[in-house]
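Here the structure comes first, spelled out in structure tokens, and everything after it is commentary.
With one protein chain withheld, the remaining protein chains of the complex are depicted in position.
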Amino acid sequence: MKKLFSRPEGLTDTLMRYCPGCGHGIVHRIIGELLIELGIRERTVGIAPVGCSVFADEYFNCDMIQPPHGRGPAVSAGIKRARPECIVFSYQGDGDLGSIGTAAIIHAAARSENITVVFINNAIFGMTGGQMAPTTLPGMKSTTSPKGRDVRKHGYPMKVCEMLASLDGPYYLERCAVDTVKNVVKTKKALKIVFQNQIDDKGFCLIEILSMCPTGWGQTPVQAKKWTGEVMSAYYSLGVYRDRSKEAK
Amino acid sequence: MAEKKLMYGNHAIVEGVIAAGCRFFAGYPITPQNEIPESMSVRMIEEGGVFVQTESEIAAINMLFGAAAAGKRAMTSSSSPGISLMQEGISYIAGADIPVLVVNIVRGGPGLGNIAPAQSDYYQATRGGGHGDYFTITLAPNSAQDLYEFPKLAFELAEKYRNPALILADGLLGQMMEAVEFSFEPIDPKSLPEKEWALCGCKGRERRVVRSYDLKQGRLEELNLRRAEKYAKIRSDEQRFKDEYCDDADLVVVAYGTSSRIASAAVRMAREKNLKVGLLRPITLWPFPTDVLADMSKRIENFLVVEMSCGQMIDDVKLATECRSNIQFHGRPGGGVPIPPEILKKIEAVLGGAR
Partner (left out) sequence: MTKEIIISGFGGQGIVSSGIILAHAGLIEDKHVTFFPSYGAEMRGGTANCSVVISSEPVASPIVASPDVVIIMNEPSLARFELAVKPGGLLLYNQALIKSKPKRKDITVIPIKANVLAEELGQGRIANMVMLGVFAKKTGLLSLSTLKNAQRKRYKKANDEQLVLNDKALEKGYSLFGNSK
């Protein structure tokens, strides 16, 4: 019988502990596939963040490190500069990257560290129980904004791609989503570009991925996909924010 | 004997780090240690190493975490407030059993304090410094020669025990010039063996994971107990100290780093006055040289602890001697530096009172 679908060798044979409908598993699979398709698994070092995807160090079938909350870009830069032959990716959530690790990501981008950052934006703190994230939408309820995010009290959400696009350092920035098959395919294409950019020594690249958190949002997986496409994507516009390869030489 | 060269302490550290085969430096400017990154930025270019001026000490310690986890000798230097910022990273590095070297050119505190030499970070250095059950191997140089030699020793101990190592110095040692003898053959980084735990891509082997967490029931306890065994071994095998004139002493001055230099002058002055005074200088602050002190306390009546702080190491002296002896203190906090005559006066007061 012909095998139609199987676990890519870029992922370990471990049962993932993500909730039903969570977007992390989809992004993990994409990265797992790319590690094989690009032939880089055996020279890759991945960074697992603090947050739901802290367990990523058990899921990716490559060398992994788990740094302090938000410090992934600095740890990545340390590895990459110490071993330029390695491919280094930093997998981070919105609390990790957009809140506690803001300085780290901005300066890694400004220095154009030759690393690949995968930024999962699900507008909420998942692991700690659905608290407000720097990416929580205006009006959106969380366990620390029970009446909805009031921008006069809680401030406005962070638009990471737009912010980083104001810097000269980044080589490639794109916002994708994993709410539909079409968008998953697009996300894989974007991730392939940025891993290839690192192989080609191009400098800092980041892919922001709008991802579902049905548990944190109090929605069903189906509702969460719909909400990602209709509400989140309306606030966080998908698209390429920086592509130095398209700029005049 | 190799030729001696007159060098600033801060430059001696840089040469010692390079000679120790380290080719990775990350750091953030702070007085009084700026000569280290400045000089390092030149030397790393010459040696084909990595120099990064990071956006903060937090980034610096995490770059070290990455570089050291990738199996390379990596170091940073800073001064007290910067070292406070690094404590999170040092805790993670200790929790992941990764060797790194951190140099603290201590200044007056707390807070922004001042930029004068101080020894008020003793507790922070010897009690772990960050959260969790851990210790950092802590070396206290007292000369430019030590500053040249201790980076190599620190890396060797750090790697032997897979644990962060600290060099605790101060602005006086950094700004002072002394003769340095390049006393060992510089290490070619390429000659250092690959670490069996290093992250470098899993070609031809199982993948490796470096982490400080373990959420499985009971596992973290096991890990900590295993680490406690490691610490017990370090405590039993790595105590280092120097003693002068202690054999017949009625009083032993206990001092480290800069204080030990000044105390040494005071001890010589006391001997000229026929006072039986010795000096014990801890070289490792952690592990603290408890054995020699425990032994001394059985025959020596008086100890005088001299520190450039309100009294921190004195706790370890009391613990080591089990308070058997008369333990007195002379301290100069907040950037104050004692001079030999004031220590002599205190010695005379203690001996006068004891008789």
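For clarity, chains are labelled A and B in written order, and residue numbers in each chain start from 1.
The definition used in the following text is that a residue touches a chain if its C-beta (ideal position, glycine included) is under 8 Å from a C-beta of that chain, and two chains touch if they have at least 3 such contacts.
If you're wondering where the values come from, they're calculated on a predicted model, not measured in any experiment.
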Neighbouring displayed chains - absent chain, whole complex: B
Full-complex contact with the absent chain, from B:Glu88, B:Glu178, B:Glu238 or B:Asp316: B:Glu178
Listed residues B:Lys152, B:Arg227, B:Arg261 or B:His330, member touching the removed chain: B:Arg261
Contact partner of the left-out chain, one of B:Gly82, B:Gly109, B:Gly257 or B:Gly335: B:Gly335
Residues from chain B at the interface with the omitted partner, ascending: 4, 6, 32, 114-116, 171-172, 175-179, 261-262, 264-266, 268, 335, 337, 339-341
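Keep this in mind: only the chains that are shown with their structure count from here on.
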Touching residues on chain A, where the partner in the complex is chain B: 12, 41-45, 48, 54, 57-58, 61-68, 71, 74-83, 85-87, 103-104, 106-107, 111
Partner chain A, residues of chain B touching it in the complex: 24, 26, 50, 52, 54-56, 58-60, 62-72, 74, 88-89, 92, 96, 199-204, 207-213
